[in-house]
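For this depiction, one protein chain was excluded, whereas all remaining protein chains were kept in their positions.
As written, the chains take the letters A, B and C, and residue 1 is the first residue of each chain.
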Amino acid sequence: MDWGCFVIEFLQVIIYGIVLGCIISLGAIGVSLIFGILRFAHFAHGDMMSLGAYFGLVGVVSLQLPMYAVFPLAMGATALVAAALDRSIYRWLRSSTPIIMLISSVGAALMLRSAIQVVWGPDNKIYEAGIKLPYIFYGLRIKPDQLNIIFGTAVLVVLLHLFLHKTRMGKAMRALSDNMDLAQVTGINTERVIFWTWMIAAAMAAAGGIFLGIDTRLNPIMGWRILLPVFAAAIAGGIGNLYGAVLGGLLIGIVQELSTMVISPAYKPAVAFAIMVLMLVFRPTGILGGKE
Amino acid sequence: MSIAKGSITGLIGPNGAGKTTLFNIMAGFLVPDSGTIRLEDEDITGLPAYKLFHKGLLRTFQIPHEFERMTVLENLMVVPPKQAGELVLSSLLRWGTVRRQEQQNRRKAEEVLDFLQISHLTHELAGNLSGGQKKLLELGRTMMTEARIVLLDEPGAGVNRTLLGKLAQDIRRLNTDLGYTFCIIEHDMDLIMELCHPVVVMAQGKVLAQGDMQELRNNRAVQEAYLGG
Amino acid sequence: MELAGLLTYFIFFLTVAGIYAVLSLGLNVQWGFTGQINIGVAAFFAIGAYSSAIVTTEASPFHLGGFELPFLLGILAAMFASGFLAFLVGLVTLKLRGDYLAIASIGIAEIIRLFLKNEGWLTNGVRGIPAIPKPLSGLTESGDALLFLLVILAFVFVIYMALERLYQSPWVRVLRAIRVNEDAVQAAGKNVLRFRLEAFVLGSVIMGVGGGLYAHFTTFISPSAFDPMFGTFLVWVMLIAGGSGNNKGALLGAVIIWGVWSGTEIFTSRLPEMWVTRASAIRIFLVGALLEFILIFRPQGLLPEKPPKTPGTARSEKSGVSPAAGRADT
Partner (left out) sequence: MSLLQVDDIYGGYGNADILHGVSMHIEPQEIVSIIGPNGAGKSTVMKAVFGLLKVRQGRILFNNKDITRRRPDQIVHLGICYVPQEFNVFPSLTVHENLEMGAFIRKDSYSEQLDHVYELFPPLKDKRGQSAGHLSGGQRQMVAIGRALMLNPSLLLLDEPSAGLSPLFIEQIFERVLEINKSGVGILMVEQNAKQALSFSHRGYILSMGGNRFEDSAENLLNNREVAEMFLGG
């Protein structure tokens, strides 16, 4: 292979990595938000992504809605499920240890996944049949879907940034993430903020799930499979730090895809794991520095 | 600063003077940025806490670190070093040895409880003790092994008057009978006065003065440190 | 005939429950005694199964093998392999906070799963390893299943007794102390990391045994047998339902939850055709709900942990009058 080809190939892989990174980022943002405020690793987050993807399926296939209308619908529906989950399960365990919360989120993950299987069945699903032709720039192929994913993620991250910095509830969320006790003595209704945190985290997860469904296929275990990269991204970026989560997501996505140039693609998830372990051992606060 | 062998050295100073930080460094819970710590001429700077323990340097905590879901007896029996039963295989295979050691340790623990006069609490869960009793238990844990020097972090905090008197007595008895060296952080000046000689005053991360409590009380700088500029 | 069928089913039920009991006893060492969260039980289970299978099977062109070692050496290999894996994982992760261990452990499980699937030379990939010898088979005409059940029960019994003895030992006493307050254990001169690592490895070794037993029971293993649902979550629910920290609880949980699981199968198999395919999902949903229910309403499980009796010549035990002693022992 000559040098030019190699560069093209390399850039091509980087593009795939960015697409995957965007999807991972959207999950990692939620994991990071929840950890920042509730101090536990939310193991049901991947399955929330799956749920979002399937709600998207309802919008696309059953309701025949255009994609831009599907997103708010699926994100809203997933947010409601998250809120219900918090009200019915997590809230009762808030006073116990983060470890118990973690175990209960594993239970919640099981419930979400099996609920998806019951409703939609265990088979692979896709949003749209047919192959779209990629655009080609200087030999680089990029599909319209992939552009949409990158663009959509950027829009969502900007919206989230605006929410967190311009709205009262967003600022309160950041305040809670800084110091829950101080927020309490300031008179902030922490339960309400926590409620909103769940909704936002779940909405982001839903969007990530739909993108994942667009990029690959839908199946009930898709969320569980991507949970490890999502955690790895949140940790690599500095858990509790949103921009870190985005950066971490892109890092994990790109390195995972690049790794396929050297090792068997089957071991992609192992790469995420390796980055995470290296991070934990050498720089536990993550790239941008997170909470403890 | 130095702590003389066989002394009961008091460490006092206003809040934020850095006393507990100093303790944490001496006991191996924090690593100093610079400087050295020596235990009888041996450099122990930066050694982890569990290694210092085996060199005879023990500590207690300001907020009692009891094992709350374990009985008082178990709390004490965790401490003795080199227990055969702490190895999985010997627990399984050399049960006789382990049992014998356990009996020894148990006797030792019972002696300690007798010494502290809390043997009626032997089988109580440590979490159910009062604040003062927990302090005694902290002290008791240091008695389960041969110690050269014991760092006590506010043994008197939250302890009522009667129990405090007893605590003071126990510390003195340990000092005279068993030859323990103590270094005590304490805010209760009565306790310091009763027990400690010499007393070291710290303020803003530095040693301000050292000497007898009587002298220190009349020391201008010390008064200032406490009352504020 | 009806009765014989029932008996066969009963033997099968107990055999599987026994294997699960081994897994949940192993998890009890990690979570119950020490407070370590291992969400990759399936990995150690699988490693155990594959190790034992590989060293005991006849030569095959599809996977590594041909050692034809006896069953007990297979189990030994299973113990060694899963223990070694646990040692490596532990070295890296045990210094970190508990939730990081949890995250790392799902990573390990994922990697092991990929490994078993993709390294065909070793494991025959997704097609799995067949013809794993079953010990004591062929000795009687129809009693193979029963004999194997006895083997399993013997393992459960030995592991249970060993753990009960350990529970009385200074070793577990230190583990329980670490769970409550690590700093104070440090101050008492114990190398906390060493104890944690030992607990993690011991727990995983026991899970490895469970894997080995499973391989010889089914005589055929493939990666799909070790999915997280059966390999990890069910074990967690068993331990938490039975009572974390209590070995009897781990046994009881294994039997009861396996009972619930098999019981719901009888129920779901009567569902209308279109629902049968989804029945397993419904059952998993119920297991998840059961876990939440227990965590919220009875976090200590059916048989709560209780402090072990301290050995020694207790004066209070001799005289038997101390009221405090009475309270602590009940």
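Following the convention adopted for this analysis, a contact is a pair of C-beta atoms (placed from the backbone, for glycine too) under 8 Å apart; a residue touches a chain by one contact, two chains touch by 3 or more.
What you see is a predicted model; the values in this text were computed from it and never measured.
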Touch partners, limited to displayed chains, of the chain removed from view: A, B
Hidden-chain contact residue, picked from the options A:Ala175, A:Ile221, A:Leu258 or A:Ile287: A:Ala175
Contacting the left-out chain in the complete assembly, out of B:Leu11, B:Ile37 or B:Ile192: B:Ile192
Chain A residues that touch the omitted chain in the full complex: 168, 171-172, 174-175, 177-179, 181-189
Touch list for chain B against the chain that is not drawn: 14-16, 130-132, 154, 157-158, 187-190, 192-193, 213, 216-217, 222-223, 226-229
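Criterion: only the chains that are shown with their structure count from here on.
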Chain whose mean Cα position lies farthest from chain A: B
Central chain of the complex, centres being mean CA coordinates: C
Between chain B and chain C, centroid-to-centroid distance (C-alpha), Å: 41
CA centroid of chain A to CA centroid of chain B, Å: 49
Distance from chain C to chain A - Cα centre to Cα centre, in angstrom: 32
Sites on chain C touched by chain B in the complex: 162, 165-166, 169-171, 173-174, 176-177, 180-181, 183-192, 195, 198, 202, 305, 307, 310-316, 322, 324-325, 327-329
Residues of chain B touching chain C in the complex: 27-29, 48-51, 53-54, 58-61, 65-71, 73-75, 77-79, 81, 83-88, 91-92, 95, 98-99, 101-103, 105-107, 110, 120-125, 141, 145
Touching residues on chain C, where the partner in the complex is chain A: 35, 37, 39, 92-93, 96, 98-100, 102-104, 106-108, 110-111, 114, 117-118, 228-229, 233, 236-237, 240, 277-278, 281-285, 287-289, 291-292, 295-296, 299
